Structures are given as structure tokens and as C-alpha cells.
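Everything below concerns the one structure shown next.
Here the complex is missing one protein chain, while the rest keep their positions.
In order of appearance the chains are A and B, and numbering begins at 1 in each one.
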Amino acid sequence: MDRSDKQRIEGIVQRILDDFGDDRAINKTDLCNEPDKTAIIDVIDKLMKILYPGYYSDKLYKIYSLKNNMSVIIEDVIFHLKKQIMIVLRYCKKFPELTDAELEDKAMDITYEFMDKIPQIRDYLETDIQAAFDGDPAAGSKDEVILSYPGLYAISVYRMAHELCLLDVPMIPRIMTEHAHSVTGIDIHPGATIGKYFFIDHGTGIVIGETTIIGEHVKIYQGVTLGGLSTQGGQKLKGAKRHPTIGDNVTIYSGASILGGETIIEDNVVVGGNTFITNSVEKDTRVTAKKQELQYKNN
Amino acid sequence: MDRSDKQRIEGIVQRILDDFGDDRAINKTDLCNEPDKTAIIDVIDKLMKILYPGYYSDKLYKIYSLKNNMSVIIEDVIFHLKKQIMIVLRYCKKFPELTDAELEDKAMDITYEFMDKIPQIRDYLETDIQAAFDGDPAAGSKDEVILSYPGLYAISVYRMAHELCLLDVPMIPRIMTEHAHSVTGIDIHPGATIGKYFFIDHGTGIVIGETTIIGEHVKIYQGVTLGGLSTQGGQKLKGAKRHPTIGDNVTIYSGASILGGETIIEDNVVVGGNTFITNSVEKDTRVTAKKQELQYKNN
Partner (left out) sequence: MDRSDKQRIEGIVQRILDDFGDDRAINKTDLCNEPDKTAIIDVIDKLMKILYPGYYSDKLYKIYSLKNNMSVIIEDVIFHLKKQIMIVLRYCKKFPELTDAELEDKAMDITYEFMDKIPQIRDYLETDIQAAFDGDPAAGSKDEVILSYPGLYAISVYRMAHELCLLDVPMIPRIMTEHAHSVTGIDIHPGATIGKYFFIDHGTGIVIGETTIIGEHVKIYQGVTLGGLSTQGGQKLKGAKRHPTIGDNVTIYSGASILGGETIIEDNVVVGGNTFITNSVEKDTRVTAKKQELQYKNN
């Protein structure tokens, strides 16, 4: 590298560093106090090994050492998750009155409470696996569902993130479900409430909004939106019920949009593909779009 | 970590381990005998290097050593693929009468048969590259297609997985295409049959079901579903022709849904965007949705 290159690079570095100076959102450089996305994704990967001990394993150990290995993984998750929770609690000023030591205790308690929810999360996931196998003629076995269905992955991450939401942890739940969104194309907000036996088939393009409530035995296909009617209100709408309520035994075929916080889809409803629904639907109903008029021309 | 922390962690570990006790699907812990998703994804990555020697290479070797390098990669693929095939054959009890040694021979034979299909797979992919370049005005060159088009990646993985399907290998083909689905948003079931010169543009949200049959020179855009009419039958529908048949020279624009096992789209048909098609379409036809009535309001 000759001298002029050195000067040009120095100039570039200086101009970029200068650009970090003011207090725009993009400029945060308080590095040690930010949640760490990579650490959170690593926690997700390890939690998957706890949820599905035989599937997401490292295959390096034998069955007799399962207990030792699980202990190591669980301790590791507790350590890292607690650290990230501590960071976001401080960062979001959830408990401004607490000292750092007290905040760490708080983070520890939340982490323990979360870890104690794992058997219950696994109870729910067992029903989701059953629903996928029962609902999809292409499913060769439940193992195939666990090993290859993106819907089950998205639901697994959602069910964990949702528990952290209920424990009032900021930021981390959304980072978790957005990681699953990236892997699967399925975007479930961690704030949504979803019952047992939930089956997502194919799944790409699904959006389930923050205040959605979904009952049991619900089946959803690719491209379905359970969303808000309008977001013109922006931040003023925060906290309002903006997304629909879905009853039990509801099937929603691909491309359907169900919008609005007052829209209720009652039990045993079948929602046809590509429908656009902004009003409630009574129970035991099959709602479909009027047969689309097609035009045929000789090419 | 103080004593009460130690006790709480031990309690959590014990409760999670207790939860692994019963015989639910989620509890499989027979670690050594499960197919290994990570190993299968590694095989996919290496197979891509064999399919596209100049593109997915490690860039570490010179052209004169291509032969040696390819030999190493091919042997590696054979070793790991055989191992995974052996595991799934035993796991799915495909040949309960065979000893482990005989099962290993069987897995070896299947692996050899698959590897001998590679030149034919590459023949097909060369036509897919041609179709992408010819069909997309935004394609700068065939190299750009190979290096950056997600559709070609999804088709490449599908074409390999489909050959494993034809060789009656369980689970692995689906794990392969679901990996491609995660990378691209394009969900092609490995059981589908797809002819030469197949072009997927953009691709996110595409679903191509298990019993779909697609001819040659077919072009499909993002959000297209080639799917089933209903899955209310669940596992009872296994094996039935549930997905459509598409002829030669057919173009299907974005967001179209073509559903049902008896639906046949004949040669030279153009299917317009956002159509919902559950009946067959005769050859040389352009079928479009009737012009959507739009409403304009002053804001």
C-alpha cells in the first residue's frame, strides 16, 4: 500500500468516525450494555436441544450420559439468558430504583421462572407435533415433523419467547421470534396468545400480530395474515387490541387475511383461501370468497 | 454462585429430566440412531460444490488439482450420505429382515446409484440456468443466475432430493428441501415431478405439493401455490394425487393458486397473477382474474 492509499484510508476512517459523533439512534456505541443478538440466538439453539433432546443433539454422547449433558446445557442457558435479561432490564430502565446487584437477582429470578416453564412448553409442543402429523397427508412420521417442519420450529421459538413476554422481559422475545422469522418466513409476534394443537403448514409469509388470540386445534397455511386494520395511528395505538381473535378448531387456508382487533372467528370455522375478512364469523361456518370470475383468452 | 442458586438449578435440571421420562414423540433420546440434520446440510453444501465446480468452490485450489479435490469431496459425500441413509433405513424399519451389515450394503448401493445420477441432474440444471437467463430481463449473465438466484438453489436441492425419493430413501429428501425452503422461502416437496427448463423468479412463498407434476419450460413467480384442495382428510389422503398437473410452456404469475389433484393446466397456458384455479385449463389459453373492481376515495 503506497502513501496516498494510506492517506485516503485514514481520511475514510476519520470521516466515518466523525459520523458517529451526534446522538442519533444509529450511533449507539455503548457496546457493553447492549443486548447481544448472537448470544440470544445461541441460547435459542441450546433451548431447542433441551426441548427436543433426541433431535437437536450434538450426537456426540450416549444415552447414559444424557443427565450430565443436559445439566451442562441447562446451566449454560441459565448463565447466558440471565446475563442478557440483566442487560435489557437495565437498558430499558424497567427498574430504575434497583442497584446493579439487585437487578442481577431480578434477572436470575426471571430466568429461573422461565426455565421452570419448560415442561409446560414441552407439553404444548407435543400437542403441536400431533396436530402436524394428523393434519398433513405428506407427513411421513412425527420424527419427520420434528426434524423438518419449519412451522414447528417457529412455534417452538414463539412458545418460549411468549413465556419471556409474560415475565415482562423486553426486547429479547422479539429478537427470538424474528430469528425464527428469518429461518422460516413465519412471523409470530411473541405477544400473541396461541392454544394447544397449533399447526402451521408450509408457513412462508404468515404474519400473526401482537394482540392476536388463537384457540386450540387451529390450522394455518402459508401467506395468512392475522393483522391490524390500519396502522395510521402509529405509536398511539400501542397496547390496543389491534389483531383478531380465533376460536377452537378453526382452519385458515392460504393467503387469507383476517384483520382488526374486534374481528372474532368463532369455533369450528373454515376460512377459505385468499379471503379478506374484517368482520366476525359465527361458529360452524365455512366462509369462502365468491367464486372468482376468470377470463379465458386464446393465446 | 451461592448455595441456593445451586439448589434451584439442580431442581430445574431434575424437573426437566423427569419430563423426558414418558414415551411422547418429543422425548426421543435414542441419539445415535437418529438422522443428523447438520450432517445432511453439510452433504448438501458439498453436493453443491460438485454440481457447480466453479461457483461453490473453496477457492483454495488451482484448476490443475480439480480432479484431486473433487475426488476428496465426492468420497466425503459418499461416506456421510451412506451413513445417514443407513440410519434412516434402520430407523424407519424399511427392511426389517436385514442385518445391520446387510443394511449398510443396501445404503451403500443406494448412495452409489444416487451419485451416478449426478451427471443427469447437471444436465437438467444447465437447462434451468438457461431458462432463468432467457426469462428474466434483470439477469446480467448466467454467472449471476448461478451465484445469486434463490430459485436455482431451490431447484438444485429439489432435483437431488427427488432422486433420493425415487430411490425410496425416507426422511432425508424432506430434510434437504426444507433446508432449501429455509434459505429461499421456496417450498418444493421432493416427491413432485418437474421437467427441464424450470424457472422460478423471486420465489418467496412458492409452495409445490408432493404429487404435483410439472412439464418442461415452465416459469413460476413468487407466492404461487400448487396445492391441495383440502386436507380435512389428513393422513387418510396419504398417497392420493392431491396436487395439480402442469403442462409444457406454462407461465404462472405471482400469487396464483392452482389447487386439486384433478386440475390439469395444459400446454402453453398463461395463468394471470392472483388467480384462484380449481378447474383444468385447456391448452393455448390465457386465464386471468376478471379485472378487479377498485374503489377510489379522496383521502
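To be clear about the criterion, a residue touches a chain if its C-beta (ideal position, glycine included) is under 8 Å from a C-beta of that chain, and two chains touch if they have at least 3 such contacts.
Everything quoted here is computed from the prediction, not taken from an experiment.
When the whole complex is considered, the residue among B:M70, B:L166 or B:I213 that touches the unshown chain is B:M70.
The chain that is not drawn here is touched, among residues B:D5, B:E102 or B:E126, by B:E126.
Contact with the omitted chain, checked across B:A107, B:I146 or B:I208, is made by B:I146. Summarising the interface, chain A meets the missing chain with residues 5, 8-9, 12-13, 15-20, 24-32, 34-37, 91-92, 170-171, 174-175, 178, 181-182, 185, 187, 189, 191, 204-205, 207, 209-210, 223, 225, 227-228, 231-240, 242, 255, 257, 259, 268-270, 274-277, 281-282, 284-290.
For chain B, the residues touching the chain absent from view are 50-57, 59, 61-63, 66-67, 70-71, 74-75, 78, 108, 112, 115-116, 118-119, 122, 125-126, 129-130, 133-150, 183-185, 201-202, 204-205, 219, 222-223, 251, 254-255, 273-274, 289, 292-299.
Throughout what follows, only the chains that are shown with their structure count from here on.
Mean C-alpha positions place chain A and chain B at a centre distance of 24 Å.
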